[in-house]
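Complex shown without one protein chain; remaining protein chains in place.
Labels A and B are assigned to the chains in the order they are written; within every chain, residues are numbered from 1.
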Amino acid sequence: MTVSVHELELDLDAFQGPFDLLLSLVLREELPLREIDLAEVVIAFVEHLDRKGELDLDACGEFLVLISALLELKARAMFPDEDAELAELEPEEAAEELARRLAEYRRAKEAAQFLRKRIEERRTFFFRLGPAPLAPKVERSLAPQEPEKLAAALRVLAIEPPAPSLAHMALRFPPVSQFLERWRSLLRRRSRFDFDQEVEGLSRVEIAVAFLALLELRKQDEIAIAQAAPFAPIRISRADAERSLSWTVRSA
Amino acid sequence: MDRPLRLIPTETTQSAELARTLEALLVVASQPLSLEELQSACEADAEEIGDALELLWKRYAEGSSGIVLEHVAGGFAFRASADAAEACARLFERPAEKGLSQAALETVAIVAYLGPVSRPEIARIRGVNVDGVVAGLVERGLIAEGGRDNEFGAIRYRTTPLFERVFGLESLASLPRVDDLGADVGEIRERLEAVAEKRTA
Partner (left out) sequence: MDRPLRLIPTETTQSAELARTLEALLVVASQPLSLEELQSACEADAEEIGDALELLWKRYAEGSSGIVLEHVAGGFAFRASADAAEACARLFERPAEKGLSQAALETVAIVAYLGPVSRPEIARIRGVNVDGVVAGLVERGLIAEGGRDNEFGAIRYRTTPLFERVFGLESLASLPRVDDLGADVGEIRERLEAVAEKRTA
């Protein structure tokens, strides 16, 4: 049993102490992994190996296992509630997305550091928040108004309220099964379709039920649902059809 | 500096230093600062603060600076000099607002056509609490208090000359006609109240 990994001493921005302690703090979720610069840990290990002057293969192996576990944990932490989203991306896309987010988060941290420094520098600067005690009062003025607006406003108040509507009592829900059948037969003929196109002209309730049917099919893994951006057309494709490259809506 | 050197009594430099601290406090304060507040902030006694204020009093007198030290009820505060009043007015002038909100428009219309009316009456017609809207219209000077329902009754509101100017009216008599709502004020009021009742039913 080698001791090299355990005796690795770290001196990072967010942590100072033995690698062991870092591991246990992370696992007990007492130290957010996103605060830890893992590249620094790797460098520390390489320098540590160098100081020892001999290549300890056991130590290297153990370190590789531990550091890759940490890297994976950190990667997952970048997608807290979006594991599904990440999982549905192609591996290269997922890697790219992950790198992009890491870079963005790193930039945010650097910017935060700059701001922290600024507060420190300006600690001795006081300024007034809000108006001066004896500032002149702000006058609110109103542009000239059409007198007809007054008559119109009064007429609005004289509009009889509509008789209570009973229309909602007659709301009829088409059965979900009707749409399940419709979507299945459509997908037997075509590998994909645009939801919005297919439900054009239907009532709001019908569209809602049609969408419920989609979710049901998705749950049963019969279809894939994709949308390029919020409010973009919703694209439906057979689950076995080739996967779309665009972002995939999960469970909705 | 080509002024001859002279010995400055320590007291004066102390006062000058304290005066600077007071300047700083006064420029940051959003309320007048009392003598007690100045004392505790500077950790100085009343006399020391008094001496320093004396210096500021001269430095920030009307006519010698754009900043004027003022003694008001709550204590000491800086204000703009009277000479700068016009520039200040231009700075604080807001661009004219384009129009009133629907709630304000309905309320002012009720006051114009049916006034003087009390807040409860307006509320009955509009079917909502109107305290905020009425207060807003009073603040803008479009309506004003004008007597009471009876000696101990609710305050009644009427429109103001400013209201007439804004709406381009020579007088209330030149309000657009609303014959379609009723033959006279009494009828219109009854009709509006009847509709309001149905609305809330």
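Definition applied: a contact is a pair of C-beta atoms (placed from the backbone, for glycine too) under 8 Å apart; a residue touches a chain by one contact, two chains touch by 3 or more.
Just so it is clear, the structure is predicted and the values come from calculations on it, not from any experiment.
Within the set A:Asp50, A:Glu92, A:Glu200 or A:Asp221, the residue that contacts the chain not displayed is A:Asp50. Within the whole complex, the absent chain has one touching residue among A:Leu23, A:Ile67, A:Ala94 or A:Ala135, and that is A:Ala135. Among A:Glu29, A:Glu92, A:Glu121 or A:Glu200, only A:Glu121 touches the chain that is left out of the view. Considering the complete assembly, subunit A touches the hidden chain via residues 34, 39, 43, 46-47, 50, 77-80, 101-112, 114-116, 118-119, 121-132, 134-136, 230-231.
Contact residues of subunit B toward the unshown chain are 2-3, 19-25, 27-29, 33, 37, 40-43, 65-67, 78-81, 83-84, 87-88, 90-91.
Here, only the chains that are shown with their structure count from here on.
Chain centres here are Cα averages; for subunit A and subunit B they lie 46 Å apart.
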